[in-house]
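What you see is the complex with one protein chain gone and the rest in place.
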Amino acid sequence: MTYIRGVVEEVRKLAEGIREYLVKLEREVSPVPGQFAMLWMPRVGEIPLSFADADGSRTRFIVARVGRVTGFIHERIGEGSRIYLRGPLGRGFTQVSGRRCLLVAGGYGLAPLYFLAKRLRGRGCHVKALLGFKSDREAFYREEFGELCEVGVAVEEGSAGFRGTAVDLLEKVLERESFERVYTCGKEEMMIEVSRRCLDRGIPVEASLERYIRCGVGICGSCVLEPLGLRVCRDGPVFDGAILLRLDEERVCHDR
Amino acid sequence: MTYIRGVVEEVRKLAEGIREYLVKLEREVSPVPGQFAMLWMPRVGEIPLSFADADGSRTRFIVARVGRVTGFIHERIGEGSRIYLRGPLGRGFTQVSGRRCLLVAGGYGLAPLYFLAKRLRGRGCHVKALLGFKSDREAFYREEFGELCEVGVAVEEGSAGFRGTAVDLLEKVLERESFERVYTCGKEEMMIEVSRRCLDRGIPVEASLERYIRCGVGICGSCVLEPLGLRVCRDGPVFDGAILLRLDEERVCHDR
Amino acid sequence: MRASLEVDLAGLRLRNPTILASGILGSSLSLLKRVEEAGAGAAATKTITADPREGYPNPVFVDLGFGYLNAMGLPNPGVEEFSRLIAEARRLLKIPVIASVGGGGGEEFLLVAERVLEAGCDAIELNLSCPHVSGYGLEVGSDPELASRIAGSVKSISSKPVFAKISIHQSELGVVEKVIGSGVDGITAINTIRAMAIDVDSMKPILSNIYGGLSGRCIRPIALAVVYRIHGEFPDIPIIGVGGVEDWKSALEFILAGASAVGIGSEIARKDLKIFSETVQGLEEFLAERGFRSITELRGYAHKI
Partner (left out) sequence: MRASLEVDLAGLRLRNPTILASGILGSSLSLLKRVEEAGAGAAATKTITADPREGYPNPVFVDLGFGYLNAMGLPNPGVEEFSRLIAEARRLLKIPVIASVGGGGGEEFLLVAERVLEAGCDAIELNLSCPHVSGYGLEVGSDPELASRIAGSVKSISSKPVFAKISIHQSELGVVEKVIGSGVDGITAINTIRAMAIDVDSMKPILSNIYGGLSGRCIRPIALAVVYRIHGEFPDIPIIGVGGVEDWKSALEFILAGASAVGIGSEIARKDLKIFSETVQGLEEFLAERGFRSITELRGYAHKI
């Protein structure tokens, strides 16, 4: 009753430390891109994961191995394994229609933006995605995005293609092309940079943030963005880029 | 949340010790004729009453004064008074369509049968109602039934019209007319007689029974029909006439 | 091979672990029979007192949407009449009949217990925990010493298993330890929880008695914690888990927590008597699907972590 049960139908190794899980749920869920689920592994832990796709009772998650629970998932969860989740939680991205949209994603930040790309396409948007990775070994989902939209790939320690960060690539792209809205998910520093550069040019930005999620429903205060009083789990995880800039300012003030 | 609040819009004295209450509820209810409500008078008591009519959020009750709570209602509840009810509860009458139906009612047993007459009419039934009263002073609802169907009135100590019981009148009517279904509500002895005479002739009967109602939802056992294990509040209050005959047999056996 | 739902409950053999909880339909012979036909593994009677009790006037029951409130006031025809009912039930029913014994003190408990044992009940459940009848239940059971004296004296005259029914308005583990020390065969947990409802429109308490007992699905998490704790501390003591069982899943929660059987009470208000067969069928299917042979394998399983 409390958790929705799912059975893993397919596991794919996408890149170094990154796996994709296709899950069939016991009932339908209707997440909006940017919303997340709390994934429970009995007696192991419970962690937030973005929906990377959802279609009726089939959902997709992308899991980067970072610690205890994600390590357990990589090692122990295979086809036929049961998983449990609660959600969808939080507020997702604004789904505009018929606009020129740019997605800027890094690492497992690709997850919600892939889901978003699909939906934006369905709403007649022109979508371009910039995917940033540390190295070739960590790169994934180029083809998946390629099937949906234009793709630019930035690899910092790459052997081919654009060498640099997603932000570097963004700067180049913004010189030549114009967009009506930018969506970003990845490391917070990257998202702050993306927000700054786009807002400077007057382009609205939405970014998906992370904080330590405990209750997931907005009552424990664990995920608060100080000093704004915003809760990632409930008021977000998607926030206006301007919020990120205020966060950053406060951080800078505080550090002084 | 637990009770539906109602405001009394109109009170009519129908006969000696019998009043009619028109109630506007704070939300709609959809009772079936024969279903009842538990009417709560704060710090006074809570009693079962049949719906005598219901149309959206307007309902009608007929209350015979018999004791503490009904006495309070007669004396203290007027236009503008608040009342509280839970329901609809129980199983009502079978609502047939396009049949010839006979209603046999006594005293406040007219309440659910009036509601039923309305519904049967709406379903294209030919309806006839036999109304039985002790005396002229206690008679009511002749016109109301008259607007819906053919009416026969039996008054035991009457000054005019058919003198005798509803059962006597029934016997006469059944000699001349045929019906496909009979519905009855009134004193239990009357309903047993009605059931016997109709079932003997092969006409199915439904009767609405009374027992002491406490929980109203089938868990306390207060309203059980021994030894049948049937609960008036949940399995009834409407039962097949055959059930009444079995009850009566058991009573007779037991009394020996 | 079909999985077995049979359980041994302190020596009682139950065809399945569902038990009609005390106070639910259990003062009518024909309803007890109907509950057996509906599939219950055993049935408890309404709590029996020495003298007849009328109970409280209406309202005595509130459906809160997430659970129920009741203050019936222990209406029962008294032990004289009830003993006849038990004797007849013993002839008419195949499933064990558990007599729920109440009292305002040690003597009454003993007197009632004596009579229902004579009448042939298969087990006794001591109601030490009704939260809303002054002088009865909790007022007796929240004194651990008195509770264990009562339990001990009833146990001493009973060749049938004796269960002590407890509530949370007391140090549960404290009372449990005491009554186990006095020899009872098992624990029934939990009774309703003291509660009330106020109607804000009339600004009045709803129940005629003001206080009542909360039951139904909303108390299940509380009851489960009690059962889990007792099973953790006293793994050998049979427990009847009661509180908000509404389907096979909730029944299974109790068994995984350590109950040998479950009482089913007020959720009958929503599900009616088919709750028994549906629970039984759901448990059977679960066992079969997971390859368990017997429900007893699952008792206390959630402790293995």
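As written, the chain order gives the labels A, B and C, with residue 1 at the start of each chain.
Just so we're on the same page, a residue touches a chain if its C-beta (ideal position, glycine included) is under 8 Å from a C-beta of that chain, and two chains touch if they have at least 3 such contacts.
Source: prediction; values computed, not measured.
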Of C:I24, C:V175 or C:A197, the residue in touch with the unshown chain: C:A197
Sites on chain A contacted by the missing partner chain, in the whole complex: 1-3, 5, 38, 40, 42-43, 45-47, 82, 84, 86, 213-222, 224-229, 231, 234
Residues from chain C at the interface with the omitted partner, ascending: 64-67, 69, 142, 168-171, 193-198, 200, 203-205, 210-211, 214, 217-219, 221-222, 224-225, 228-229, 249, 252-253, 256-257, 286, 298, 301-302, 305
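Everything below uses one rule, namely that only the chains that are shown with their structure count from here on.
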Centrality ranking, top chain (CA atoms only): C
Length of the line joining the C-alpha centres of chain B and chain C, rounded to whole Å: 37
Centroid distance [mean C-alpha coordinates] between chain B and chain A, Å: 64
Interchain centroid distance [CA atoms averaged], chain A/chain C, Å: 51
